[in-house]
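The structure that follows is given in the form of C-alpha cells.
For this depiction, one protein chain was excluded, whereas all remaining protein chains were kept in their positions.
Labels for the chains are A, B, C, D and E, by order of writing; each one numbers its residues from 1.
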Amino acid sequence: MAEILVQALPYIQKYAGKIVVVKYGGSAMLNPELKHAVMNDVVLLSQVGVRVVLVHGGGPEITALLDRLGMEPTFVDGLRVTDEATSEVVQMVLAGKINKDLAAMANEMGGRAIGLCGMDAGMIKAQKVKAAVDLGFVGDVSHVNTAPITLALEHGYIPIIATVGTDDSSHVMNINADTASAAIAAALGAENVIMMTDIRGLMRDMSDPSSLISSVDVSDVPRLIEEGVVTGGMIPKVICLADAVKRGVTRAVMIDGRIPHAILIEMFSDQGIGTLFKGGMT
Amino acid sequence: MAEILVQALPYIQKYAGKIVVVKYGGSAMLNPELKHAVMNDVVLLSQVGVRVVLVHGGGPEITALLDRLGMEPTFVDGLRVTDEATSEVVQMVLAGKINKDLAAMANEMGGRAIGLCGMDAGMIKAQKVKAAVDLGFVGDVSHVNTAPITLALEHGYIPIIATVGTDDSSHVMNINADTASAAIAAALGAENVIMMTDIRGLMRDMSDPSSLISSVDVSDVPRLIEEGVVTGGMIPKVICLADAVKRGVTRAVMIDGRIPHAILIEMFSDQGIGTLFKGGMT
Amino acid sequence: MAEILVQALPYIQKYAGKIVVVKYGGSAMLNPELKHAVMNDVVLLSQVGVRVVLVHGGGPEITALLDRLGMEPTFVDGLRVTDEATSEVVQMVLAGKINKDLAAMANEMGGRAIGLCGMDAGMIKAQKVKAAVDLGFVGDVSHVNTAPITLALEHGYIPIIATVGTDDSSHVMNINADTASAAIAAALGAENVIMMTDIRGLMRDMSDPSSLISSVDVSDVPRLIEEGVVTGGMIPKVICLADAVKRGVTRAVMIDGRIPHAILIEMFSDQGIGTLFKGGMT
Amino acid sequence: MAEILVQALPYIQKYAGKIVVVKYGGSAMLNPELKHAVMNDVVLLSQVGVRVVLVHGGGPEITALLDRLGMEPTFVDGLRVTDEATSEVVQMVLAGKINKDLAAMANEMGGRAIGLCGMDAGMIKAQKVKAAVDLGFVGDVSHVNTAPITLALEHGYIPIIATVGTDDSSHVMNINADTASAAIAAALGAENVIMMTDIRGLMRDMSDPSSLISSVDVSDVPRLIEEGVVTGGMIPKVICLADAVKRGVTRAVMIDGRIPHAILIEMFSDQGIGTLFKGGMT
Amino acid sequence: MAEILVQALPYIQKYAGKIVVVKYGGSAMLNPELKHAVMNDVVLLSQVGVRVVLVHGGGPEITALLDRLGMEPTFVDGLRVTDEATSEVVQMVLAGKINKDLAAMANEMGGRAIGLCGMDAGMIKAQKVKAAVDLGFVGDVSHVNTAPITLALEHGYIPIIATVGTDDSSHVMNINADTASAAIAAALGAENVIMMTDIRGLMRDMSDPSSLISSVDVSDVPRLIEEGVVTGGMIPKVICLADAVKRGVTRAVMIDGRIPHAILIEMFSDQGIGTLFKGGMT
Partner (left out) sequence: MAEILVQALPYIQKYAGKIVVVKYGGSAMLNPELKHAVMNDVVLLSQVGVRVVLVHGGGPEITALLDRLGMEPTFVDGLRVTDEATSEVVQMVLAGKINKDLAAMANEMGGRAIGLCGMDAGMIKAQKVKAAVDLGFVGDVSHVNTAPITLALEHGYIPIIATVGTDDSSHVMNINADTASAAIAAALGAENVIMMTDIRGLMRDMSDPSSLISSVDVSDVPRLIEEGVVTGGMIPKVICLADAVKRGVTRAVMIDGRIPHAILIEMFSDQGIGTLFKGGMT
C-alpha cells in the first residue's frame, strides 16, 4: 500500500487546493457498488486537499416516483417536460432524497458533506429553456452565485448540489445536471470538470473500443458533430464540456462511470481515461 | 414609520448578535399570508443583526403525499410510526420540498437563506425513540453538530433546518421538530427559542382568554402537568421548552402562530405574547 | 409595529453595509426634540447595519461663547473670520462640547459613538481659504485620511466628526461643515450624503411649497444658479453636494432638518424628501 | 548615536508590546520645551512597539478660561467644585482644547494619535465623589470600557485621554486625572503607570534631595502616610498608584515631570527615576 | 491504485491535522533507497494533511568528517564526548549538511521543507548532561520553543530539525536525537512519535522474530528493563519513548527503519509495525 500511496503523491500534489467539479449520473448512481466507489473517491479527494464539488442528476428516481404517483413523464429531445406538479416531484427527489442521501453517505465515510440545491442562497438562477415545444419549468443556468459553494469549500465541506434553481419570478426550475455542472465549474474557475457517462468516451466507431478519442481540442468539436462522431444525446454533453473549457476550465473530461473509481483513475494517472476536452481560452 | 422604527430600536439592540431559534409549524405553515409574515419576520430579524435559525415541521404535507401514494399514516401518542417507505417520504417532503421552498422564499425577500437538514455534515444525530410500540425510524436528538449552523450564521446566512437526522447505523431518522428546535437552541447557546403553536399559550381555562399564563418558572412545570393545566400534546412541547431553559436558553416562549408577525410581537415588545418559560440554570 | 418594521425591510436591505454621511446642523441642533430624533435616527441606522458618519457644525454655540468672552464675531460671505483666539474657541466648542455631547447622547441611547475631529490622526488636512478678505484660520479640505473613520465603522462605532483640521504648518483650521461633510463622503466612497438645512429643499418659488424641486441632475446646477433658483448661502451648499456626486457619491440630498426623523424619511421611503442631487460620474 | 541606540535595545525589548499609561500633568504641560519632550517620548515609545496611553489633566487652562468668563473656581481638598457651568468649561478645555492639541502635536511628530475622552463609547463611567461638601459634578471612576482604547492600540494609534466621563444619569462628570490614569492602567492590565508630578519623588526630607525614596512596597504606604512622609496632595496620588499595583500593574512610578524626557529616563534605565511603587498581587 | 487509495482513506482521516514527530536515524539514513522512501513518506504525509516534523541524527557522517580532520571520536555510554572543536563539526554536519540535504530532497519531491536546528529562534535550550565522566558540550533538552515549528506547520511547511541547541551561556550543545525527538513531540502535544531504529522492535528473544512485543504499557517499562528484555543502547530509547507517552503523546512507536516505507506501514495499518508504547497520562 505504501508504494502505491507514494506513486499517487505527484497527482495529489497536482490537484492540491484546486477545484474539481464532478457530474455524477447514469449507471454509477444506480449500482450500489459503483455509488459507494464514487463517494469514496469524492471523500478521498476532499481529504487529500482537492476542493471537490459533486453535482448530481437523478432521472430514474424521478421517473419512479412520478410512476408511483400515476404521473406520466414526457420527454422532448431528451429534456423532461415539467409542469408544476412534476417540478415539485423533481425538487423532492433531487434536493430531498438523492442529495441528502449522498451527503449522509459521504459523512458516514468520514467526509464532511453538505447538500445544497440552486434554491439555497439564490445559488442557481435559471431562465426558461427556449424550445420548439413548451417544456414548462425547465431552465438554463443564467447565473451561479458561487459564494455558498466557496464558503463550504474553504471550511473543508464537500458541497453536493442538486440542480433545481429559480427563475426571476421565483418559479422553481428543473435544470439539466450536465449543463449545470459545466456552468458551476466555469463560475468557480475550476481546474477540472469530470462528467460521468455510460460510455467509454467519444469513439470514432461505437463498436470498436480501440477507436476511443482520448483527447479533443475544443475547436474541433463542431467538426466532430458535423462528421457524425458526436450524435444524439451526446451533442449537448459535448457542447457544455467544450463551453466549460472555453470559459477557462483547464480539463473537461467525459469518463465512463461504469468503471469503479473512474474519477480517481482519471485524476491519478498520466493518461487519464475517457475523452479529454482541452484548448480553451486564447 | 420613523417613529415606529425608533421605538423598535431598544429591542433590536437587545437581540443584536444573539441567536434566536424559531420553531415554525402549525397553521402558520398552511396559511399563505401567515407564511409570508413569518418569513418576513425571519428575514427582518436577520437583517437587523439577530442570528435567527428556522426549524420547521411539515406534518400535513407529509400526510398529503403519503395519501397520494396510497400509504396510510399511523400515529401513536402523536408520533408518526415511520417505516422505511414512510421515512423516505418524510425526508423528501421536509428536506426537499418545504425546506427549500422556505429558503427560496426568504431569498426572494432579499434574505440569504440556506436549507439544511440533520443529514448534512452529520448535523443531527438521533437515537430510536423508546416507546411501548415500535415507532420505526423515529428518533430523539442525541447530538447536534453546531459547526455548519454557526458557519452559516457567522457569514450572514439564515439556516433553515428540516428535522431529519441519522442514527449511529446511518439510518435516516424522523425527528419531532419541537424537540429538535429545543435541542438545537440549547446546543447553540441560543438566547431565545420561540415555538409557534395553534393556541394562545398556556391557559388555566382553555375557554377563557383572560386565563393566559404569561410567564412560568420552569420549576413549576411538573406541578402544572400534575394539575392538568398542561395536557395531551402540550406536554411534550412544554417539557422540551423547559429543558431548553434548563440547558441555558434565556427565554423559551410558546407563541400563537395564528397571529400575524407573532415572532416580532414577542421579541419587540416588553410584555411579549404567549407563555414565557424562564428560570433555568442555577 | 411589526407591519411597519416589515415595510422598512427593503430600505434596510438597500443601505445595509453602505456608508451614509449625515451633515447635522441648523435648527435641528438647537431644538432638543429634533436633536433627540436625529440621534435616534443615527443610532437606529447604525444598529441595522448602515455605516453612518455624523458630521456636525455648531455656529450658534460658538457665537454664544465668543459673546460670553466679549469677542465680536465677524463674518464675510457667510464664513467666520477666524483669528487665533477665535479658532481656539471654535475648537473648544465644536470638538470639546458639541462633539462629545452628541457622542454621549448616542451612547446613552445604546449606540456606540466616538467623537473625533480633523486633528485626530491627521484626519482632515486643510489649506487656507482664498478669499478677497483674509479670513484667518479658515480652511478648505485638502485631504481626508479615512483610516480612523473606516476603523471605527468596521468595529461598529459611529464616528461623530467636528470639522476642525490642521494645515501643513500645523495651524488649527476652522472648516465649513457643509463642505467637510461632502469631502468626507467623497473620500469614503459613501453611498449617500445627507445635508440637513432649514429649508424644504430647492424651490422654484420660496413662497410656494408645491414648487419643490425633488430631483436635480448635477449637470443642471450651473443653470439653476444662473437662473437665480439657487442663491446666496445656498450656492456653496449646492455646489458641494454636486461635487460629492461628481466624485462618486450616489445620492446627495438636501433635507429639511426641521422635520422630525427627516433622515429616516429620506432613506426609508421611495420618494425621499427634500432635493436629491444625482448624476455624477460618467 | 548608534552606540546609544544599541544601549537602549534591552529596554525597548523589555517593554515591546506592553501597555504603559502615562499621566501627563503639572509643569510639564505648561513649559513648551517640556511639552515637546513629553510628546516626543510618547511618539518614540509608540514607534518602537510600546503600547502607550496618554492621560492628561489641565487645571491651569481650565482656571484661565473660567477666569476669562468671570467664573470663580472653588476647590475643596484639592478637588474642584464643579457646577454645571463649570463642568461645561472643564469639558471644553480638556476634551476640546488640550486633548486635541496634544493629538495634533503627536501627529505632527509623525505619530498616529487619537484624542478621546470618557464620553466616547461610554469609556469612563463615574459616580459622584462622596465628600463632606457637595463637590457637584466630580466623579470617581466606576468602570472603564477598555474596548476603544485597545482597538486604537492594536491599530498603532496612541490614545490620548481627557478625563471627563458620565454617570449613570448621563451627567458629564469631571474626574481627577491621577485617579483616572491609575484606574485605566489597572483596567488595561498595563505593565506600567507613570505619573508626572512636580516633585522628585517621595522624599523623607523634602529639603534633602538625597533622601529620595526610590522604591516602595505598596504594603508600606499606610505607614508612610502615618509617619507623615506622604502628606497633603501627595496622599491621593500615592494611594491611587498603590491601588494600581494592587490591581496588577507591575510598576507604578511617580516621576519628576520637570526633568526633560523623564519618561524615557524612567523606562530606559535600570535605576529609573522618581519613586517606584511595587509589590501588589499576592 | 484507486482501491489502495480508498483503503488508505480511514488512516488519512485518522491523522489529518495531527502532529507526528519522526525520529530519522540508523540504516535508513545511510541506504539511499531507504532514505528516498523515508522522505517520500514524509512528503506524502504532509501532503495529505498530517503535520509531520522530521528530527534527525547523523552519527556516521560526523565520525567521517572528524576522521578526515584527524580528530579521534570518543564515546562514553553511547554518548559522544564533545569538546569545542568536535561540537563545531557536529553542528556543521548536522545543521549544515544532513539537515539541508534532507530539506532539498523533500523540496525536490514537491514538498515544502525548511531545515532548522535548535539554535534557530532559541528553539532548543539544553543543559549539560550530568555524567560520571565530563562529556563536554553534550546536553539534555531543558526547553523547547515550539513557536517556529508551529508557524512552519501552520503554513504547510515540513520542519526538519537538527538537534544542536544552546545552553544558558550560549554554548552550542550536541543533543541526542532520540531524546530530542521525544521532547519535541511532548512539547508540541504530538499525536505520534515514531522512532526509526535498526531492530524490529522490542523482542523477548532477539534471535526469534516471533517474540516481537507489539505493544507495551509504559507502566511495564521498568519491569522490562529489570528482566533484561530491554538492554544496552535500547534503554535510553525506551525510556524517552515512555516519557513522551507520560507527557501526553498518544502513540510512541519504535519501528524498524530497515523496512522501506516503515513510517507509512506503521501509520496506515491497524496493526502497525514494531513496538507501540502507550498508556500515559492518568
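The criterion applied here is as follows: a contact is a pair of C-beta atoms (placed from the backbone, for glycine too) under 8 Å apart; a residue touches a chain by one contact, two chains touch by 3 or more.
Here the structure is a predicted model, which is why all the values come from computation and not from measurement.
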Wait, the hidden chain, what does it touch out of the ones we have here?
D, E
Which residue of D:Ile12, D:Ala147 or D:Ile235 touches the chain not shown here
D:Ile12
Given D:Pro60, D:Pro73, D:Pro236 or D:Pro260, the one touching the chain that is not displayed:
D:Pro260
Of the residues E:Leu5, E:Val172, E:Ile194 or E:Ala244, which one touches the chain left out of the display?
E:Val172
Which of E:Gly17, E:Gly96, E:Gly189 or E:Pro209 contacts the chain that the document leaves out:
E:Gly96
Of E:Ala16, E:Met119, E:Leu212 or E:Ile225, the residue that touches the missing chain is E:Met119
Write the list of chain E residues that the hidden chain touches.
68-69, 88, 91-97, 99-101, 103-105, 107-108, 112-117, 119-122, 148, 151, 155, 157, 164, 166, 170, 172
Footprint of the hidden chain on chain D, which residues?
1-10, 12-13, 16, 37, 40-41, 43-44, 47-49, 109-110, 260-261, 264-265, 268-269
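Everything below uses one rule, namely that only the chains that are shown with their structure count from here on.
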What is the minimum number of touch steps required to go from chain A to chain D?
3
The chains touching both chain B and chain D are C
In whole angstrom, what separates the CA-based centres of chain C and chain E?
68
Take the average of all CA coordinates in chain A, do the same for chain C, and state the distance between these two points in whole angstrom.
55
Chain centre separation (chain C, chain D; CA means) in Å
35
Taking each residue of chain B in turn, which ones touch at least two of the other chains?
none
Which of line, ring, star, complete or other matches the graph of chains that touch?
line
